[in-house]
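Missing here: one protein chain of the complex. Every other protein chain is in place.
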Amino acid sequence: MGPADDKPHEECGVFGAYDPAGNDVAPAIYYGLFALQHRGQESCGIAVGDTLGPRRILLHKDMGLVSEVFNEERLQKLGGNIGVGHVRYSTAGDSSPQNAQPLVLNYIKGTLCIAHNGNLVNAVELRRELELSGSIFQTSADTEVIAYHIARERLNAKSAEEAVASAMQKISGAYSLIVMSPRKLIGVRDPMGFRPLCIGKRDSTYFLASESCALDAVGAEFVRDVAPGEIVTITETGIFSEFPREKATTAHCIFEYIYFARPDSIIDGIGVYESRVRAGRELARQHPVEADLVVGVPESGNDAALGFSLESGIPYGKAFVKNNYVGRTFIKPTQLERESSVRIKLNALKKVVCGKRIVMIDDSIVRGTTCAQIVSLLREAGATEVHVRISSPPFKHPCYFGTDIPTGGQLIANRHNEQEICTLIGADSLGYLSVKSLSEIIQGRLSCCDACFSGKYPVARPKH
Amino acid sequence: MGPADDKPHEECGVFGAYDPAGNDVAPAIYYGLFALQHRGQESCGIAVGDTLGPRRILLHKDMGLVSEVFNEERLQKLGGNIGVGHVRYSTAGDSSPQNAQPLVLNYIKGTLCIAHNGNLVNAVELRRELELSGSIFQTSADTEVIAYHIARERLNAKSAEEAVASAMQKISGAYSLIVMSPRKLIGVRDPMGFRPLCIGKRDSTYFLASESCALDAVGAEFVRDVAPGEIVTITETGIFSEFPREKATTAHCIFEYIYFARPDSIIDGIGVYESRVRAGRELARQHPVEADLVVGVPESGNDAALGFSLESGIPYGKAFVKNNYVGRTFIKPTQLERESSVRIKLNALKKVVCGKRIVMIDDSIVRGTTCAQIVSLLREAGATEVHVRISSPPFKHPCYFGTDIPTGGQLIANRHNEQEICTLIGADSLGYLSVKSLSEIIQGRLSCCDACFSGKYPVARPKH
Amino acid sequence: MGPADDKPHEECGVFGAYDPAGNDVAPAIYYGLFALQHRGQESCGIAVGDTLGPRRILLHKDMGLVSEVFNEERLQKLGGNIGVGHVRYSTAGDSSPQNAQPLVLNYIKGTLCIAHNGNLVNAVELRRELELSGSIFQTSADTEVIAYHIARERLNAKSAEEAVASAMQKISGAYSLIVMSPRKLIGVRDPMGFRPLCIGKRDSTYFLASESCALDAVGAEFVRDVAPGEIVTITETGIFSEFPREKATTAHCIFEYIYFARPDSIIDGIGVYESRVRAGRELARQHPVEADLVVGVPESGNDAALGFSLESGIPYGKAFVKNNYVGRTFIKPTQLERESSVRIKLNALKKVVCGKRIVMIDDSIVRGTTCAQIVSLLREAGATEVHVRISSPPFKHPCYFGTDIPTGGQLIANRHNEQEICTLIGADSLGYLSVKSLSEIIQGRLSCCDACFSGKYPVARPKH
Partner (left out) sequence: MGPADDKPHEECGVFGAYDPAGNDVAPAIYYGLFALQHRGQESCGIAVGDTLGPRRILLHKDMGLVSEVFNEERLQKLGGNIGVGHVRYSTAGDSSPQNAQPLVLNYIKGTLCIAHNGNLVNAVELRRELELSGSIFQTSADTEVIAYHIARERLNAKSAEEAVASAMQKISGAYSLIVMSPRKLIGVRDPMGFRPLCIGKRDSTYFLASESCALDAVGAEFVRDVAPGEIVTITETGIFSEFPREKATTAHCIFEYIYFARPDSIIDGIGVYESRVRAGRELARQHPVEADLVVGVPESGNDAALGFSLESGIPYGKAFVKNNYVGRTFIKPTQLERESSVRIKLNALKKVVCGKRIVMIDDSIVRGTTCAQIVSLLREAGATEVHVRISSPPFKHPCYFGTDIPTGGQLIANRHNEQEICTLIGADSLGYLSVKSLSEIIQGRLSCCDACFSGKYPVARPKH
């Protein structure tokens, strides 16, 4: 639904491709980004090189969706067999064309291209240090800080990947990177593996992608995830792997499974769709209720609703129809009419809902206002009871690792307990998944970051 | 998914509003059209008058979606308390700005505005007759023929509605019309009631809409359907009704329930969503199969899939994830890549599908190519069996009543029997809903047109 | 300078082309319209047929300049060897896409295309008559009235040109028309020849154009002017001419020579540039003054200034530099700044002007405000005296023949005598060309309409 909705947002998606056989990769990157569009709708870009030709990198990036920024003519101009793409979401503050990625830069060894998903926790300190030696910054993105470190390390490094490895000793936080030189594609994931990154292959072409759904979109096979702390270098000869830093406990973002990732992605071995169904099942176990129908808030609540139904035996149904044409240029009703924005986006199926006790499943509550409006839609449609179940714990703490979860004051769970929230949203009962049972989502198989729920941050929070 | 998909398309949606209290109606029409966008994505327009001011009609129409054609500035310029909106889909042949609606015309009695959903069967003859008396036509739409008849009848009629009534004696076929003079709003439905049209009210404002979901979108109450053959005239004093022609057997379009209408609409007393669930249930009774999972082809097959699951007891699940960002400006893979367009739009959930016997529900098969690709997606994802069930009978005959169902030659069911189709789409079994059981969809309560399935046309087909 | 300036405007330009040899004519029409852009900047359009193929007409028209509305892709889609183009200027009231031309219509004999430059004086009566027989109008342009008459006459006529001839018996006023059937190109000029129209040829291609400068632009030779009252029909076999109405005294628009036409055009045998130089010479004879420098107000005053200089012996110079980038999207200073709009568009050359007695030549004064600002620019630049000379008589009367000269109240010469105007614009002296000496402009060789100056209208003014 775009930035106007009441959900946290992933801040980026990355996609890289390299075909040593020499075919153009821009079309595949276009479709890859297209499959990752849910990770960022503000700006996007594609940069391509030609490993068999001159050492130049062509770039096109702009504000807008992938389908708006690129057309056939633009793609055809991006000729080359190696390339990187990026989609970006951003909070209002730094929504500017200057921040669009990939970042293409010239440095001592030629040209380099970087696309980044994540957020550094020591960016302010690193930036300060760089400035003290006379560096200038043209964007407000952490990516530029990373770029500087790679460029500086490159002075003494034998290769781009060695420079990346050295840079990793300095930067701290969440980063899934694709770095492209005119001859190589390098994939990097921070030692804790906050953000996903995986490898795919189709015929002679290698791919790097934020999520496996993008590999499916281009007909590539999933090879494996890039491991936390790993640098993979893809050259004409194949894939090389190294782990420049000692092993750390991983801190995969649990929210990728709850909401961010596309349900058809498999991240670090765990299917996103199944995680959501499991979360719904666990929710049914923790917060059972007598009711006639389980419904999801489209579209993010549907999968957990199915799980809740399977576990509870209460029939699964559809209570809402979503208007598929709500886009960024849509005029919001607050600007023109007294009607709520929710009513334009969602309509309740009166005949389904009327006279029924409803279990309404959503993946999260952020500010609470949208949730209250949806509960109210059900009541107006004749629901006799509305029991809200949330397939994640209450949101209480900000995220410093590449999402835009709002600061404490705006989070309803930060200022109210569950009973109060239940009253505020007008529900008959409210149940959240407990922090303890989060591991149900990933079947206890991964070590995750749940700081937004628990307040326990896997690395020191930024000082500034 | 827009014109690129393999579905028949409704050709229009209409929405009218009149507030005797004097408030601007353009914002409500904007949201009304927005809720009817699924009925036409090619062009749209809004015309407004001011019953309390000068007898002028302001118009803005253009190619594009409602959210593209209108912005706040444009809406603000459309000041007035009475208005009509239109969304239009059209086949490639006459896709031109000249055909966008509403049509605003000057005639002997001043200004008139017409918005039309449907298709006349005697348009060619009427056009010929008019031309023989020196008339000129600037569009290829039937609407202009209707406009001429109203204008001519108006010469001897006491009122616009009387002229409309006289015109109804001449025109034949499918027409749900909204006619606006600078002082009145008139709703008309053809004697057989092919296309839907209903009345709503919110405070002092009256509405006319193709579907009730548009009334919900503007917070209006559903008052009633316009009856087949009825003319309703909305003036300052209220709603007046008349039936200028003798009663006929109705021929409501059954395909509105199967696919065209939005699931949250209630048309002629029958809920669209429930019809689809019932169709799924009947399908399960007619074509039972042993399987592990029932899945719908998003999004139109999901409701019938739920019905099939409820009736058969086979669990309902999700097998596909749809890319929500596919729009009109999207570059189709055939132009750039070897991958199928379907793969970009849909991805199968491998972990859900793998090793399972799948019942795949869709609402219809037109050309068959898309269906075959989706079956193949399931097989690649590891489905052991794929049983296709279609919640309508085989499509065999063209439609002359306002949809773009392709001509016989392109329809797979026209050239092949069910067994052959099953083989062509690569399914393990295939079952269509029988023509006989169509009445299950509308619970036997309405007399419908099922000519596209049965070949029995309720009125004589066009001669040209 | 666009509609923001203080000049009267021509309302249209037309251009037609037909190549019996079968080559596409859209590119030539593009360049032809481009050369006629000064005659209308609001909307434009091109319609093409194919005399060797099916009887269809393709059309593209939209709001905007020729270079904005058409691009290579659009032009390539307009394949065909016969075609008509139109550029349109319009007053604010009816500035709408509906009024863009050419008008393409279907009627009893198939398809017809009309492009019109001019204005009928009996349009209201004719429209009323047509409406009384049930006609509907979709535009506010006279062109639609003409179209109806041709369509009606065509019922009993043997050919399109015969129908045009019959229609000419009904319509009265100013009309230079290009009518295109899928097989023929017809040029028509009203019996008084208000608006220009001429014929050109290049290899096998025939052209019709509002002005000869458009023939030059496409490398065509000027063949001759279409005569007042003449119909020329261009077919595969050649050009046929007929004069369906008795001869009348001509009333060529004198203002084409003074301001409307491009200086490189030759209209009815008189060069536009030479006319302006002669007007300047006559002005020098009628209103001599002692001064140091003669300057023109760019660009329309420059030619007469040269004539004034040649006659008076006072040196010709440049006093103003014009900003060539002022376009329609330019933000006017009144909206943002206290500065006058004139200062942004024109700058005085201080070193040239300072200390000099200046004769400032312009072609006309409409409201007077712009003229006052320009005089003031000269004074600020240090001119010791500013003597304004206008190369036409005072504007006092509205035009009903296809221009947008404002109504009486807004014309400074309508409310003030020359002495008052001189004071109002802040000049040291003011001299207009006398109505009597207008014939100097066209060397006394044509009978012209000078109603805007003299109030003597060559046909009865419109009753409504």
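Labels A, B and C are assigned to the chains in the order they are written; within every chain, residues are numbered from 1.
What we mean here is this: a contact is a pair of C-beta atoms (placed from the backbone, for glycine too) under 8 Å apart; a residue touches a chain by one contact, two chains touch by 3 or more.
The shown structure was predicted, so the numbers you read here are calculated from the model rather than taken from an experiment.
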### Message
Touch partners of the unshown chain, restricted to the chains that are shown, please.
### Response
A, C
#### Entry: Touching residue (missing chain; options C:Tyr18, C:Phe70, C:Tyr89 or C:Tyr107)
C:Phe70
#### Entry: Given A:Leu78, A:Val104, A:Ile254 or A:Ile374, the one touching the chain that is not displayed
A:Val104
### Query
Looking at the whole complex, which of C:Val352, C:Cys371 or C:Cys422 touches the chain that is not displayed?
C:Val352
### Summary
Of C:Tyr316, C:Phe395, C:Tyr432 or C:Tyr457, the residue touching the omitted chain is C:Tyr316
## Note on the structure
On chain C, the omitted chain is touched by residues 27-28, 30-31, 34-35, 37-38, 65-68, 70-72, 75, 213, 216-219, 262-264, 266, 271, 273-274, 299, 302-303, 306, 310, 315-318, 321, 323-327, 329-331, 333, 335-339, 343-344, 347-352
### Query
List the chain A residues touching the unshown chain?
59, 62, 96-98, 103-108, 112, 127, 131-138, 140, 144, 147-148, 151-152, 155
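Everything that follows uses one rule, which is that only the chains that are shown with their structure count from here on.
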### Task
Check the residue numbers that chain A and chain B use where they touch, and answer same if over half are used by both copies, otherwise different.
same
## Note on the structure
Using only protein Cα atoms, the chain sitting most centrally is B
#### Entry: Interchain centroid distance [CA atoms averaged], chain B/chain C, Å
47
### Summary
Rounded to the nearest Å, the gap between Cα centres of chain A and chain C is 59
### Message
On a C-alpha centroid basis, what's the spacing between chain A and chain B, in Å?
### Response
36
### Task
Check each residue of chain C and list the ones that touch at least two other chains.
none
